[in-house]
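See below for the structure under consideration.
All protein chains of the complex are present and in place, except for one that has been dropped.
After this line comes chain A, so read on.
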Amino acid sequence: MSGPALRLALEIDGDGAHPAAWRRAAHSPDHLLTARRTAGVAAAAENAGFTLVTLEDGALPPGGASDVVGRIGAVERAAFLAATTSVVGIAPVVPVTYAEPFHVSSQLASLDHISSGRAGWVVGDETAPEAARAWGRPPVEGAQARAREAADGVDVGRALWDSWEDDAVIRSVATSRYLDRERLHYVDFTGGSYSVKGPAIVPRPPQGQLVVIGRPGAVPADRLDVALVGGPDLASVTAAAAAVRAQVPRVFAEVEVALDTADAPAEDRVADLARHAPWADAGRLRYTGSATGLSALLGELAGVVDGVRLHPLVLDEELPVLSRLVIPALVERRLAVRPLAAATLRTHLGLERPANRYATAVPSARQLGEIR
């Protein structure tokens, strides 16, 4: 069976999904945390035809002692990339387990302005107790408590994005009013552990609401626009997708990929890195093999999910293969689509621009008459 075409997302943090990926990167390790490297990967992903790039993050070092332990904040990288790309969607991982939701909301709204409506938010989850020590806050313990913090954080973010109506800036020269206060709204949020007054300091984002992405379970599914589902095989991915389908508009499958390259078969490349560190099982579908095989697998997923997020073994090695062999084959067979220029991420995902929850009715005929 073949469903609607897939949207393709790519996780571009670090040098790849494998903890030792840096050993096979095309640059020297000390160039990882530079502007040039950051921009280069996103440009390659945009040119390849990805609809979305995501940027992993958290307060703690990303890897163990011998792995990559440095990482620039995902929001900062995303904003930088918004200025160096023009089509691809950009979604930083931002956890709200300990962060200030007001700041998070402002940062993400700003990212949407900076990218002209190409921003998403992967709602992160600080699971390690050490993250609490970084923030100087008491740990939020247990998956349920963290999911509640995530729900509160998303609710605050979404309320603040609506706290300015689209047309709140009126520039009324006759009355000297820059804003119309009737179009600005206190959110008056009260959650499990804090309250937020509002309104936002950032005008409503171009998309109205950013595309909110997350793992159901870590974030209550009804808060999401896009659910990321895992599962070790096609059957479990299909089941996981079916389980959330009713609550979430779009479902993306998580797929780890190791591909045959001109230099070495995928198996050998995985084995090479395994000498340094294991590629831990994250409960995701994992594909190891040829570009043709991956295209076939993604073709099968096209009937099951709306998109896939790829986690390449080594960005510098998988990305050229994805770009030259996998994506063109899928696009040619109409199993995947490339994003269009000058469209928002919501448009790319076939999602509506949401109406503002606070917006009052359109002016009556009588009011319009007054203007004439």
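The rule is simple: a residue touches a chain if its C-beta (ideal position, glycine included) is under 8 Å from a C-beta of that chain, and two chains touch if they have at least 3 such contacts; residues count from 1.
The rule is short, and it goes like this: contacts and distances are computed from a predicted model.
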One chain of this complex is not shown here; going by its UniProt record, which of these names is it: "Carbohydrate ABC transporter permease", "sulfate adenylyltransferase", "Protein lplB" or "F420-dependent methylene-tetrahydromethanopterin reductase"? "F420-dependent methylene-tetrahydromethanopterin reductase"
Touch with the missing chain holds, among A:Gln107, A:Thr238 or A:Thr288, for A:Gln107
Residues on chain A that touch the omitted chain in the whole complex? 22-25, 28-30, 32-35, 38-39, 59-63, 65-73, 75-77, 79-84, 99-100, 102-103, 106-107, 109-111, 113-114, 116, 130, 133-136, 164, 168-169, 171, 173, 175-181, 184, 193-199, 201-203
